[in-house]
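Heads up, one of the protein chains got dropped from this complex, but the rest are sitting where they should.
We just call them A and B in the order they show up, numbering each chain from 1.
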Amino acid sequence: MDRPIRVLVAKPGMDAHDRGAKVIARAFRDAGMEVIYTGLRQTPQAIVDAAVDEDVDVVGLSILSGAHNTLVPRIMDLLRQAGLDDVVVVVGGIIPDDDIPALKAAGVAEVFGPGSDLDRIVEFVRQAVRERQRIG
Amino acid sequence: MDGTSQAPNCAAPGAERAAAPGAGPGSGRQFLTLSGQPVKAVYRPEDAPIDYARDLGDPGRYPFTRGPYETMYRGRLWTMRQFAGYGTAAETNRRFKYLLEQGQTGLSVAFDFPTLLGYDSDHPFSDGEVGKLGVAIDTLADMERLFEGIPLAQVSTSMTINGPAMVLYAMYLAVAEKQGADWRQLRGTIQNDILKEYYAQNTYIFPPQPSLKIITDIFAFSSEHVPKWNTISISGYHIREAGATAVQELAFTLANGFTYVEEGIKAGLDVDCFAPRLSFFWDIHNDFFEEIAKLRAARRIWARRMRERYGAKDPRSWAMRFHAQTAGVSLTAQQPENNIVRVALQALAAVLGGCQSLHTNSFDEALALPTEQAVRIALRTQQIIAEETGVTNTIDPLAGSYFVEALTDQMERQAEEYFRRIEEIGGVVAGIEKGFFQKEIADASYAFQRRVQQGQYVIVGVNKYQMEEEQPVPILKIGEDVQRRQIRDLRQIKRSRHRRRVSETLRSLAAAARRGDNVMPPLLDAVRAYATLGEICDTLREVYGEYREQAIF
Partner (left out) sequence: MAVTVTPQQLIEALRAGDRRALARAITLVENREPAGEAILQSLYPLTGNAFIVGVTGAPGVGKSTLVSALIDAYRQRGARVGVIAVDPSSPFSGGAILGDRIRLAGSRRDEGVYFRSLSNRGQVGGLSRATGDIIHVLDAAGFDVIIVETVGAGQSEVEIMRYAHTVLVLTAPGLGDDVQASKAGILEIGDIFVVNKADREGADRTASELRHMISLAPQGDGDAWKPPVILTVASTGQGIDDLVAAIEQHREYLKDRDTLARRRRQLVERHLGELVSERLLAALQRAAGDRWRQAVDEVVARRRSPADAVRRLLSDVDVLAGLAREAGSGGGDPVEA
């Protein structure tokens, strides 16, 4: 049986804007994935602990507060320390173009800005998980 | 799809009357408002059976559908109030002064997330957030710097603050005191609308019950000491931005408003003592007529309820006054210059809907906080509407339009239906706990996203008329050194203040909160002693506990 892709959708830091996170959580669900929604105000450590416990394939981070340069590298670091190098990390939110290369260098698979096509995000995640599983 | 609207209509005359609602003549396509309401091809007198005295009334007269004041913009233009704040207090102070020089007529403070959530800048959780989406305020010293050289007796100030509203309000009053301004002359607004925080904006700290108690403390304190202050701005804006439809925004916001009124009455206050100081805040989205109808319906519903249900006798308790802001959620990161046009049309709807103050978004806000140039264009947009278009010459010019009146009636009816459902589930607080509002909004938000996804709703530059290569626009970046400087200053304050006074004032604050006394007097003492926002909120967290979100899918 094809097991469902498990995705952690997390809101790191203090950012309170959760419309996008909730929309993408539903889009993942409607694509047949199991979405673990952490809710707001999550520390990097709590997000990584959840990723470990829930044995997810994907971590989706939603940040619109401008704190991504601080929070994302920290989360990537903790994921590596936890041995979760094979998890696909995607970031959504308001991320200036100039900041994207550094996030990708830290291991983020893709960054999705405002107005991103939902189907494209879903397809990207599916594809990325498939590739990682092939390598794994 | 567009070609079909050009096709000749060969259907029998009158066929469109029998067609499905929202179907256009000769077209298979549904015509919907942005919120998904069907729209007919033509509206006729029978669609809008208006009893002028009962349903409209003259401007400034019950039920205030046409506006809260008799003279409206002929008497005084709306307040042009741009929401601003970033970095340290000193930086935001400079932006305030710039805006005032450019002809802005009121201030509006945006706070950063640590401030909105009641944490100090040196709290580990604040790392990366300090000064990012607003100005960082830790102590009275920051507030003093924020309004340095701005006479608070003369300017009106709005503060978007909810969870810790009473603390920032106390700081503002303390700054006014230091400037020698009379509290009785102070004008301004604190958002202080906690209910929508639990299901839309998410900057709550304490659970609903103690939060509501603090709000009634503020009502009572202000009616005695700061009588011109708007003690609450009951906000649909964030509900809409969280993905609600126009009707949901209308209904949920008003339901929150009714709850505050009921709490005030329950706390023993005379409704006419506090109701005139309640103000509202609406989001103005892209659908021009839907937004105007929403604003007119809002005034009418409020007036009727206040008079009929809550027995208010003072006409000022019936008349809804509101601030409006163009919809942040409608801004696109793609071809951002297009946002200038969107904002102009939304602002026009706000003005035709009779707003008392207005914020126009800057075109670059889907990318970052606005640059000075972008803010100037946004402000100029209001000035052009006010001074060039002539729309301010007459009041409520759309009254009597079959379509606008029909839409106004329809929104009132749909809101009433929501009020009935909310009552059925036990009121707003019970609705929050059951996740009713969260689910309604999440459903609407996802349904809208699907419409966009399928191209049923067009967003220019996003799902139609896209461009391969876009010219990047310059954006404002908040340096990481803001946090460092803010923490350094905070430490400095902590060293120089009178430590014993701080702990004494915090202790009496905790005691007052435990006893259920009005928290405003001890809060004022604490901020005067330079207790930090985080220390004050921690003290109250001990007493009241913390709220954790209810997410319902």
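Details
Throughout what follows, a contact is a pair of C-beta atoms (placed from the backbone, for glycine too) under 8 Å apart; a residue touches a chain by one contact, two chains touch by 3 or more.
Since the structure is predicted, the reported quantities are computational estimates derived from the model, not experimental observations.
Among the displayed chains, contact with the absent chain in the complete complex occurs for A, B.
Of the options A:R41, A:R74 or A:R126, the residue whose C-beta touches the omitted chain is A:R41.
Which of B:R316, B:K434, B:R451 or B:R528 touches the hidden chain is settled by the complete complex: it is B:K434.
Within the set A:D49, A:D77 or A:D99, the residue that contacts the chain not displayed is A:D49. Only one residue in the set B:A153, B:V391 or B:I425 touches the chain that does not appear here, and it is B:I425. Listed here are the chain B residues that touch the chain not shown: 125, 207, 425-426, 430, 433-435, 545, 548-553. Hidden from this view is one chain, which touches chain A at 1, 3-4, 6, 25-26, 28-39, 41-43, 45-46, 49-50, 52-55, 82-84, 86, 136.
One rule holds for everything that comes next: only the chains that are shown with their structure count from here on.
Between chain A and chain B, the centres computed from C-alpha atoms are 30 Å apart. Chain B contributes residues 113-114, 116-117, 119, 125-129, 132-133, 201-203, 241-243, 329, 331-334, 366-369, 442, 445-446, 449, 453, 459, 462, 472, 475, 477-478, 480, 548-549, 551, 553 to its touches with chain A in the complex.
The touching residues of chain A, when paired with chain B in their complex, are 13-19, 22-23, 25-27, 29, 37, 39-41, 43, 65-67, 69-71, 94, 96-98, 113-115, 117-119.
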